[in-house]
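Coming up: subunit A.
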Amino acid sequence: MTQVRIHGRGGQGVVTAAEMLARAGFLAGHEVQAIPSFGSERTGAPVVAYCRFSDARLRTREPVLEPDVVLVQDPTLLGPARPFAGLAPGGIVIVDTTADAPWVREHAGAQDADARVVTVPATRIAMDLLGRPKPAAAMLGAYAGCADHITLDAVQQVFRARFPGAVGEANAEVATTAFAHVRGDLYTRDDSPEKGDAAAPAGPRIVPQEVSRA
Partner candidate 1 sequence: MREVLEGSQAVARTVARCRPGVVCAYPISPQTHIVEALSVMARTGELSACEYVNVESEFSAMSVSIGASAAGSRAYTATASQGLLYMAEAVYNAAGMGLPIVMTVANRAVGAPINIWNDHSDAMAMRDAGWLQLYAADNQEAADLHVIAFAAAEELGIPAMVCMDGFVLTHATDVLELATQEQIDAFLPPYSPAQALDIENPSTIGTMAGPESFTETKYLQHLRFLDAAGVIEAWSERFRKAFGREAGGLVARYDPDTLDRDGDAPPASAEDLAVVAMGSVVGTLQATLAPMRAEGLPVRLVGIGAYRPFPREALKAALGDSRHIVVVDRALELGAGGVLTGDVGRALAHTGSRIHSVVAGLGGRPILEASLRDAVRRALADELPALDFLDLKAGGVPEPPVGATEVAR
Partner candidate 2 sequence: MSDHDAPPTLGLSTGPATSLAYHTGAWRTERPVYVDLAPPCSLACPSGEDIRAWLGSTQEGEAGFEAAWRQIVAANPLPAVMGRICYHPCQAACNRGEVDEEVGINAVERFLGDTAIARGWALPEPGASSGRRVLVVGSGPAGLSAAYHLRRRGHEVVVREAAAQPGGMMRYGIPAYRLPRDVLAAEIRRIEATGVRIECGARVESLDEAQAEFDAVVLTVGAGVAHHVDIPAGAAAKIVDAIDVLRDVASGHAPLLGRRVAVYGGGNTAMDAARTARRLGAQDAVVVYRRTREQMPAHPTELEDAVGEGVRVQWLSTISEVSGPTVTIERMELDEDGRPRGTGEFEELDADTVMLAVGQEADLSLLAGVTDVEVRDGVIAVDPGTLMTGRDGVFAAGDASPGSRTATFAIGRGARAAAAVDAWLASRVLPAEPVLREATADRLTPWYYSDAPQQHRAELEAARRVTGFEEVLTGLDAEHAVFEARRCMSCGSCFECDNCFGMCPDDAIRKLGPGMRYEIDYDYCKGCGICAAECPCGAIDMIPEVR
Partner candidate 3 sequence: MSTVHIPFLQTGTLAVGGRLLDDAERSVQSHADRPSSLTKGHRACQGCAEALAARWVMDTAVEATDGRLVVANATGCLEVFSTLYPESAWKPPWIHSLFANAAAVATGIASSLHAQGRDDVRVLAQGGDGGTVDIGLAAVSGMFERNDDVLYVCYDNQGYMNTGVQRSSATPASARTATTPAVGRHPGAPQGTGKSMVKIAMAHEIPYVASATVADLRDLEHKVRTAMAIRGARYLHVLVPCPLGWGSQSSESISLSRAAVQSGIFPVVEARAGELTDVQRIRERADVEEYLRPQARFAHLFKPGGEDGLQRWRALAEANIRHYDLLGGRP
């Protein structure tokens, strides 16, 4: 079972991201579950949503406490939302920022966390290609770029299905760009102490920007 936690702010499409992620996971052949942690929050307030992938039918309804993957749609949440909390050893943290992984670790107070930190300027990409600060597709594209739970193709499919027409296409492009960004920046932005251990970017396995410290 893979568990994902998504942090963001109201209006950024956090809940949509969780649902799209679940849908993409379903297309990848998983049993899936998306659980938004809804509040009475309005636009701008911190929001959390969860997603699970599993090969067996999902039963539990508890929130994700020990995520394998954390998506942070807003770097200002790095401190208050404690995105590294409960992160499974070697878990992935994908952050929407133009900054780099060390900056993320610093601002999250997670310099020594056993995690792989990946950054992607998701909102910027979304603004460029979609014209709106909706980073979900970019975040999922980045996710597809650094883990094999979902594919870029599935991400594109679910956004096209949800937003038929131009918006869906734009989101697909956003996802592709983010995907490429993650892949392309793999070595240039890598701040991993074990830089030299990084696997080559060839083959089906996608190599994240930051590799596990394990």
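As a working rule, a contact is a pair of C-beta atoms (placed from the backbone, for glycine too) under 8 Å apart; a residue touches a chain by one contact, two chains touch by 3 or more; residues count from 1.
Basis for inclusion: all candidates are chains of the complex that A comes from, given by their letters.
Computed from a predicted structure; not experimentally measured.
Candidate 1 is the one, among 1, 2 or 3, that touches subunit A in this complex. Residues 15, 18-19, 22-23, 26, 31-36, 38-40, 58-63, 65 of subunit A are the ones that touch candidate 1 when the two sit in their complex.
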